[in-house]
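What you see is the complex with one protein chain gone and the rest in place.
Chains: A and B, in written order; residue numbering restarts at 1 for each.
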Amino acid sequence: MDAVLLQILNGLDKGSAYALIALGLTLIFGTLGVVNFAHGALFMIGAFCSVTLQRLLTLSVETIDETQKDFLGNPLKVKTPYVENWFGPEMGQAIIDWSVPLAILFAIPVMLLIGFIMERGLIKHFYKRPHADQILVTFGLAIVLQEVVKYFYGANPIPTPAPDVFRGSFDFAPLLGLDTSLAYPYWRLVYFGFSTVIIAAVFAFLQFTTFGMVVRAGMADRETVGLLGIDIDRRFTIMFGIAAAVAGLAGVMYAPINSPNYHMGMDFLVLSFVVVVVGGMGSLPGAVLAGFLLGILESLASMNEIKNIIYGIDQIIIYVVAIVILLVRPRGLMGRRGVMEE
Amino acid sequence: MFGLEKRDTFLLGVVIVLTLFAPFILNPFPANSAMAQFNAGYPDLMQRFVIFGIFAIGFNILFGLTGYLSFGHAAFLGVGSYSAVWMFKLLSYNVVPALVLAVIMAGLFSALIGFISLRRSGIYFSILTLAFAQMSFNLAYSVLTPITNGETGLQIYTSDPQYLQSASAPAFPNLFGAAMNSSTTLFFGGWTFTFSVGYYFCAAFLILAFYLAIRIFRSPFGMMLRAVKSNQQRMNYTGLNTRPYTLAAFVISGMYAGLAGGLLAAMDPLAGAERMQWTASGEVVLMTILGGAGTLIGPVLGAGFIKYFENIFAKINDNVLHGWFAFMPDGIEDAMVAIIHPFVGKGWHLTLGLLFMLVVIFLPGGLVEGGQRLGRVFRRKDHNAGSVESDAAQQRSEAAE
Partner (left out) sequence: MAILEVKNVGKRFGGLQALSDVNLSVAENSVHAIIGPNGAGKSTLLNCLVGKLIPDTGSVMFDGQSVLGRKPYEINQMGISRVFQTPEIFGDLTVMENMLIPCLAKRDGAFQLNGWSRIVGQRDMIDKAEEMLRDMNMIDKRHMHAASMSRGDKRRLEIAMCLAQDPRLLLLDEPTAGMARADTNNTIDLLKQIKDERDITIAIIEHDMHVVFSLAERITVLAQGTPLVEDTPDRIKGHPKVREAYLGESQDAA
């Protein structure tokens, strides 16, 4: 039982990432009608925002410390990060230690900007082109983005630690009255909480603001809203930026869980598409639900008890689910009838 | 000739001449000249040209004609490779049974996947094929290790039975004794030309594959496939069942992919799961689009173009770049090298991605359309160009509007 619980918990963080990426994909598909194969790359760029900020914060000035000698007896060269010089050693250390959460602040404007540029510079011109062309051009963009990142950051994963306070694990066992230990890393809890907040924020934004109302109306029937004389295009541009930011934030906070590498976006993209399809193309709650469900399902399938019954099921479970859903219930778990059913 | 229209016979002739004389055409520079790095006339690379040409020709029958964008065709290539290697392991190094099984297995596999995936169209179809391919890749990588040898890849060991292998036959894939890796080299002045058995074997298949593609394009069946792309509703209300048409196109393209996979294994008898990864599927999409989807010659051009530049670009390092710009003042030389550096060598994929975007944005008809536009600039009226080629390109640009 506790093993199952642990797997469910383990599925949550991956599920959170799926949910956030799928949420953005759905927003873009629902509003702009564009299938964005570069969305995984946005997630990846978000993760590299963490890496970048960490590097920026640890930029150091080299000084010669006469009081210390190295083993040859020469004065020791000491690297001091600028932030330590500016804010004092303790504060500076704390800032560096908290670089991943701080990267959220850094990533929001960066991702919004990337989103705006992408939409205005490229996606805009593909609204009326066939879906195949949209897929192809965003696929090309995804390659370009990941190669650019690879050029600047190299091909190897870059460890990006979480703040010290979150290094340990939380033991759920006493809480649930279990005898065994049920250790779960703090950072994953943070990630889950963070994702929930972002998801709630997106839904609240769509639900309670006029802007969100117009966007929702646009998702339901773009032409009619256009006829009302509302400048829907500008709002959709902003929506694209928000979707990019959501994917980016998912990436920022994921960096400590999985050291960022340049192809992590592609790995997540395929699965996120599956999530979108399972949830129902165009359904935001569906995307979130399916994200968590599939994350947990994947995690459960990797339990030895299950793998012993069906060998290798953990490798294919998500795809099997997606294929069955597509064939049996093409509109997905929560999709509206008639949306892309053909 | 061969039941072809004049312009198609001409096109086929061009392909035959190009493939047969490729060892000369692709080696225009003397072997020890500075330009020799741009030579592509060595067997390994030429084999990849034609094999991926076959793959792309087949993919084009599905995507170019019916408009169904599959992101999973690498799976069939992989199945072809695995089947061929198994025939080498079990029977002998003779390539005939290996290729036969490769095509049959890929055909069966694509019939299964096509039957399921084609129940949906548009992006759902693309995502379904993507899911299937990724699933196949995962299976090949882990669960099916007894068949695929997992991460290591399937290869031939001396302990393999090879029941039909005779003692005198070469210990390498061969066609009734003619080993695929054997070649003769012709030295002519400073030039070196290599003629490899493997290359000509593949080239024969490319010509055959191209001929079959022309026949399909010009047949009522091919016309029906274009009709599927154009208007499925009208198809249905004209008494035509679109499902078997698309499935047939899917299986045919799957068999082409299987043949290409089998040939890859015949040139180098091993097969790995990475051949099935979806990035590999993306590559064949790229080739087809780059060359010109829906045109006959486009996919062949696209495959050649990508494989050539992949190879050449990978070889260009900073030393080569400095050599090129040596005539410039030092500062400018360094700047030029710094600018170009990200796009060459290991940065080839960046160039590829950019190129791909540019083609999709500005030249949806691919190289063929580009060539026609150039042709139109230079000649006022174009009497010669295959009208179907220009038709397809025109359709793409019209659809884009």
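As a convention for this text, a residue touches a chain if its C-beta (ideal position, glycine included) is under 8 Å from a C-beta of that chain, and two chains touch if they have at least 3 such contacts.
From a predicted model like this one, the values you see are computed outputs, not experimental measurements.
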{"item": "Contacts of the hidden chain among displayed chains", "value": "B"}
{"item": "Touch criterion as defined above, residue of B:229, B:275 or B:307 at the omitted chain", "value": "B:229"}
{"item": "Among B:62, B:140, B:202 or B:216, the residue in touch with the chain that has been omitted", "value": "B:216"}
{"item": "Contacting the left-out chain in the complete assembly, out of B:237, B:327, B:362 or B:378", "value": "B:237"}
{"item": "Contacting the left-out chain in the complete assembly, out of B:42, B:76, B:137 or B:245", "value": "B:245"}
{"item": "Touch residues of chain B, complete complex, unshown partner", "value": "3, 5, 215-216, 218-224, 226-227, 229-231, 233-241, 244-245, 248, 252, 391, 394-395, 398-399"}
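Heads up, the rule we're going with is that only the chains that are shown with their structure count from here on.
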{"item": "Cα-centroid distance, chain A relative to chain B, in whole angstrom", "value": "35"}
{"item": "Contact footprint of chain B on chain A as seen in their complex", "value": "35, 122, 125, 129-133, 135-137, 139-144, 147-148, 151, 266, 270, 273-274, 277, 281, 311-312, 315-316, 319-320, 322-323, 326-327, 330, 340, 342"}
{"item": "Residues of chain B touching chain A in the complex", "value": "67, 69, 116, 119-124, 126-128, 130-132, 134-135, 138-139, 141-144, 278-279, 282, 285, 289, 342, 347, 349-350, 352-354, 356-357, 360-361, 364, 399-400"}
